[in-house]
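Dropping the structure in here first, questions after.
Omission of a single protein chain aside, the complex is shown with its protein chains in their original locations.
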Amino acid sequence: MQKHQYEVVVVGAGGAGLTAALYASHKASTAVISKLYPTRSHTGAAQGGIGAALGNTEEDHPEWHAFDTVKGSDYLGDQEAIDFMADEAVDAVYELEHMGLPFSRNPDGTIAQRPFGGHTNNETGKPVRRACYAADRTGHMILQTLFQQSIKNKVRFFDEFYVLDLLIVDGKTAGVIALELATGEMHIFHSKTVIIATGGHGRVWEITSNAYSYTGDGVALTLRRGIPAEDMEFFQFHPTGIYRMGILITEGVRGEGGVLINGEGERFMERYAPTVKDLASRDVISRAMYLEMKDGRGIDGKRYLHMDVTPEVVNHYADVDGRKNPDGSPYRVTASDILNKLPDIIDFCETYIGINPISDPMPVQPTAHYAMGGIPTNKFGEVVVDEKNTILPGLYAAGEVACVSVHGANRLGTNALLDLIIFGKYSGLKAAEYSASEPYLDLPKEPEAFAMQQLDSIRQSKGNERMIDIAAEMKQVMFDHVGVFRVEEGMQQAVDKVRELKERFKEITIDDKGLKFNNNLIEAWELSNLIDIAEVTAVSALARTESRGAHSRDDYSERDDKNWLKHTLAWMENGGVRLGYKPVQITKYKPKARAY
Amino acid sequence: MQVTLKIFRYNPEDGRKKHYDTFTLDADPTDRILDLLEQIKGSEDGTLGFRRACAHGVCGSDAIRINGVNRLACKVLVQDLKSRKVTIEPILGLPIEKDLIINMEPFFDHYRSVMPYFVNDDPPPSKERLQSPEDRERFDDTTKCILCAACSTSCPSYWVNEEYVGPAAIVNAHRFIFDNRDQAASERLEILNEQFGVYRCHTIFNCTDACPRDIQVTQAIGEVKKAIVNGRLD
Amino acid sequence: MALSRKVGLIAGAKYKGGGPMLSWVLHRISGLGIIIFVTLHVIASFLTQQLGSDLGIFVNTIYESIYFQLFIVFCAIFHGVNGFRIILLDIWPRLIRYQKESTWIEWFVIVPLYGLIVFIMIQRFLQG
Partner (left out) sequence: MRSRVMPKPSWNLEYLMWVFTRLSGLSIILFVVIGISAGLLMGARTQMDLGTLMRWGFFPNPNHVLDSDIPDLFLWTNGFWQVMQILVVFFAATHGFNGLRVVLEDYSSPGFWQVFTRFLIFLLWIFSTLVGIYVIISS
């Protein structure tokens, strides 16, 4: 048992965690605890771009960005926070550039921007170039740049430490308990503040673009400590994942002019979103794809469609749409443009499905992608724990794990990276500010007892269940019934199934009894997190009797602003889930029908 | 189809010497080696230790030796292999912790030693620093590095010399040396102009072959050498 | 093996590097071959000439053996051609992209050159 004392402890070392640590470390002693080496974080898999209304190639304004985000969120996003994010976005991107981030460039040397789903010119309704990108590796560049800057600023890292428990004393944050993977030893991190930045939980679903490590550790951790989870029913399915594997094909492909084609060779998005077509927001496209496949218009009747970015097709539809370059000439691409702008996508397709996207269309299906919901916070990253937005002192959350909520019911592409940087920054600043004035709290006796007890119950369990089966059944039922389309009966089935799995989980056996790098044990712990999250997600979804954003139901197909313009809060209590609701902050933009 | 995996095993806790375990399992031609490892860990032997995260070649967790060469387990499919027998070993040149898990600390120490971060002490402009697409292109190749260590641990010089910074560190130095916004190129070149800098590179090209991101590692090192010798960046 | 990083010769040799790795190994072997021989030769000749030692004569008989000459000629040619390739790549790092081709070209030069020399040497040897 080792003890460490830091004013600020950041849990997770992805985009949000590293940004928070960078800002906090200027003013407070800071430690970053991460179950992975920082550069393994899933931020690195983000491809298309980070949204900011720089207006480098055409007119754009933060207000437009804010409105697009509100509209994209299906009016469930908190508008004050959204305004804040869209305003901060421009400076945030410049700040990243000043940190050395190698953005792709326009011929005049400014940061290059591309169109992305749901981002529009508010006057014409046409797509606008707002996503600042570095080829199709924007997330990779952000993660690397932040990691590099953390090295420069000598941030203290605890790599491959798995946080098991959050310590709360008298309603205030006091630290975390972590397991050092390399030795199996417990560490107590005594701190004034904790910033949770552990990312999402896409591994709940069968087909997902998310990393193995995306197991909802942060949300599960806080749920166990009586902190609610907000809007968990809203989980984004990205329209274009590689068929059966789920590996992401960035929306940037459509930004560069790629189109979705169904089994009849038709560009079906014209029917669902006549103005922006393939650049509608993600929930709209995923739903359209689902409907196409349901009606038997998948490729060869199977459950996938084609994403076509071959130059002939792109140029053809650019003509049809009348798309122009910034200088007014007709939009044209060549094979080498595609290669330069989407090198990684081409590499993925060649590696995994043996297809070269420059000459052949890619088989795609919707893939579980992003958690809009998570730990409820305000716009400074401070965790709020009830319907009245009461702050829990010293606890912060940022990134995908948090629900500010700027994404509401559906996140726009490029806003995730923005979310990381901005709310990471402010939670870091706020945490440093808080720790400057507050003392360390006394730790309880045996602070590790709660974590130890849970860990031992997994370690010593002697049943016959294998993790791989439980995980597979959970992923299956969640993908089938709490996926792109949902109905009462299916969701009920999912709730029942997940509860059954929760019981069966108590009977699992793990092969590895050792201490050193006991990944077997950690995976069991992660699975228990996933099951908790699946349950909260399914229960929250079942209760919401409307269709909004990513939560779309066959049995309640309309948005119901009268009853459901509110955030869900879910507590885990007495082995079940208790739901509560809090209002949505609406300032400038009154809810109206959403069409693209 | 049936695939046989011969996997290197070593666990300091079980008292056994290093050895190989053989597993035979059903696989699709399009399965990744990582999928097979997951399958073994899930249904046959939960004690098997290996790292993984993103599973599509962008995080760099799962660099291992597959049939004698460094690869990412998530970027090699069963159909890419010539035989149905696969030998899986940890990468060379870093201390083995457990099975396929190696200690990455020496690798990151080398990485940190070359100032792998952007340095520009001038007050930043209110907007972005301008950079032409050509200047951006100059160092594009080396920005792709994911720090998986496949290159360094394929390098015979790195295997035998604990001081040599290794290809990965030089690649990351190259990324900043040739970024015309950066101001610390000369310091980095000074660091690499040492006995254990670029001079331990003997153009063996194992690194270029091993790189899962297709970075021209040896070329990057060559460009750094040339910059040192010429005293100029072009 | 716990915390040592060093890789043994056998473990290293089992790594399946490509043609350039072979070239590197041969460059080392040929370079060492040449230098060990030349040093011995110089020392031995010096001793023989200046002190009349028999050791030098013995070393020089190795030198005159056809097998040894075949070996040392290979060393010289390989070391020269491969060294030339490396120098070219060092001068123009952009050519490194074509390293696979460069390795092939190297063998296209070495094999005929060495083959011709071997042919002549063996012919002479057989003629006595």
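We just call them A, B and C in the order they show up, numbering each chain from 1.
What we mean here is this: a residue touches a chain if its C-beta (ideal position, glycine included) is under 8 Å from a C-beta of that chain, and two chains touch if they have at least 3 such contacts.
Given the structure is predicted, the values throughout are model-derived calculations rather than measurements.
Enquirer: Among the chains present, which touch the one that was left out?
Expert: Among the chains that are shown, those touched by the missing chain are B, C.
Enquirer: Given that one chain is not shown, which residue among B:Asn11, B:Ser157 or B:Thr208 touches it?
Expert: Residue touching the absent chain, from the options given: B:Ser157.
Enquirer: Per the definition of touch given earlier, which of C:Leu32, C:Leu55 or C:Ile105 contacts the omitted chain?
Expert: With C:Leu32, C:Leu55 or C:Ile105 as choices, the missing chain is touched by C:Leu32.
Enquirer: Since one chain has been left out of the picture, which residues of chain B touch it in the full complex?
Expert: Touch set of chain B with respect to the missing chain: 121-122, 157, 160-163, 180, 182-186, 189-190, 193-195, 197, 199-200, 202, 225, 227-229, 231-233.
Enquirer: Considering the whole complex rather than only what is displayed, give the residues of chain C touching the chain that is not shown.
Expert: Touching the chain left out of view, chain C contributes residues 28, 31-32, 34-35, 38-39, 42-43, 45-46, 69, 73, 76, 80, 83-84, 87, 90-91, 117, 120-121, 124.
Keep in mind that, in the parts below, only the chains that are shown with their structure count from here on.
Enquirer: As a quick test, compute the distance in whole Å between the mean CA positions of chain A and chain C.
Expert: 58
Enquirer: Quick one: chain A and chain B, Cα centre-to-centre, how many Å?
Expert: About 27 Å, centre to centre.
Enquirer: Note which residues of chain B are touching chain A in the complex, please.
Expert: By the definition above, chain B touches chain A via 11-14, 30, 32, 41-43, 45-47, 49-61, 75, 77, 97-98, 101, 103-104, 108, 112, 116-120, 124, 126-133, 135-136, 139-140, 143-147, 175-176, 179, 181-182, 214.
Enquirer: For chain B, which residues count as touching chain C in their complex?
Expert: 10, 12, 18, 65, 67-69, 92-96, 103, 106, 154, 156, 159-160, 162, 202-206, 208-209, 216, 218-219, 222-223, 225-226
Enquirer: Within their complex, state which residues of chain C touch chain B.
Expert: 1-7, 11-12, 14-18, 20-21, 24, 27, 86, 89-91, 93-94, 96-97, 99
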